[in-house]
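Notes for the one structure printed next.
Other chains dropped; remaining ones untouched in position.
So that you can tell them apart, the chains are marked A and B in the order they are listed, and the count of residues begins at 1 in each.
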Amino acid sequence: MHEEFTNRASNQSELPFALVQGEPLTLIPQDLYIPPDALLVFLEAFEGPLDLLLYLIKRQNIDILNIPIAAITKQYMEYIHLMKELQLELAAEYLVMAAMLAEIKSRMLLPRPVADDDEDDPRAELVRRLQEYEQFKQAAEDLDALDRLEREIHLTSIDIPKLEIDVPLPEVSLNDLMSAFRDVVNRAEQFASHHIEREPLSVRERMVIVLERISAEKFTNFTDFFDPAEGRMGVVVSFVAILELLRESLIELVQSEPYAPIYVKARS
Amino acid sequence: MDQSKLQAILEALLAASDKPLSVNQLQELFTGDIDLPGKDEIRQAIAELQQKYTGGGFELKQVASGFRLQVRAEFESWVARLWEQKPPRYSRALMETLALIAYRQPITRGEIEEIRGVSLSTNIIRTLQERDWVRPLGHKEVPGRPTLYGTTREFLDYFNLKSLNELPTLSEIRDIDQYNPEFEFNDEPEVVAS
């Protein structure tokens, strides 16, 4: 057994990585010839290097306890290069794994003393980690499949007649509301990508008013949104609100010919 | 559809709905099913359900806008005790959602999730709608047509505001913060009537 094992290990790098019905399996994954967009989605779907390795192993029905390291390393590196080419943000963990695979591969090439125990299989730690990850990957899927609230399970909502029972509703002060807003904005600003621009609230309010009016009427004359009685500021606010709604693709402006009246309608 | 299955589905719908459901509305909820129940079948099943609840803790009542399940009035003294102990409070997630809707309306659920960095449970928006503080304004014309939310007249009334303009701006909130770390207003304490 030991002799056979050593023999096998030292020959590993020369071996075709697998024989399926007598045919050597090619190293280049056939399924790589897919449109770049789909490929991007595919590659981004991996939760990390362990997930990618598991995919490579599962795809070929290899027993996880006997991973052909040389072949798997080669395939792994192909994916890494692909991710680099597609300029995917490559987490450092992928490179750490690449180094680990290279190290295991080189140790597999070294003849090991015959007396060595199986425990010294250079792949042992990797195999343990892969199995452990697989275990929780599966557990996560099982958990996701359980019946749960908001999806399969709905609570009953049986009314309580309004007699003398006054079901109290939580009380909220304006301070509570403001500090909630401050907190959420402060937190969002910690992430540079979410920059909340400060927009005068009146514009937001006007946006809602515009939306309400155009949902009630099919076409609304553009000028109807400007009430001179509101003064210059009011007109500016309406104008900015309409621009903002246009930018967010919530409304569109329609004009049949130059200088004809402009109408505002809901985007459909 | 056999009558006992129809009855069970109707019971499920009436129990889950937070609003009364009319026979028409109930029938519409079967749209697309192979065997659409007739209105008479639905009425028949409702009558049977009403029968079934006799002597129980709740009843199936007909009100102006339809049928609803409600707790029997005779048990109200026990039911009232459910809320005697602790005054209910809203979660931080709900308060932040309300603040974002107030300050950033019209806004979609996805946008709220993006700003907060966490996904939002469905019952938060439902609670805010039940409280009449938040309402759907329409749909955003992007894939998925997500609902846009805004605040209501009742929201302004509750917070004693004449318009959204009276909500302090972010920089004002931060100014107040600086002067007063406990976040209380100097001039007039906003006492909010419940």
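The rule we apply is simple: a residue touches a chain if its C-beta (ideal position, glycine included) is under 8 Å from a C-beta of that chain, and two chains touch if they have at least 3 such contacts.
Worth saying up front: this structure is predicted, and the values here are computed from it rather than measured.
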How many times does each labelled chain turn up in the complete complex? A x1, B x2
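FYI, only the chains that are shown with their structure count from here on.
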Rounded Å distance between chain A and chain B, as computed from the means of their C-alpha atoms: 30
For chain A, which residues count as touching chain B in their complex? 150, 154-161, 163-165, 167-185, 187-188, 191, 194, 196, 198, 200-202, 204-205, 207-208, 211-212, 215, 248-250, 266-268
Give every residue of chain B touching chain A within the complex, in rising order. 15-18, 58, 68-71, 73, 76, 79-80, 83, 87-90, 92, 95-96, 98-100, 102-106, 114-117, 121-123, 131, 137-138, 140-142, 148, 150, 158-161, 163-165, 167-171, 173-174, 177, 183-185, 190, 192, 194
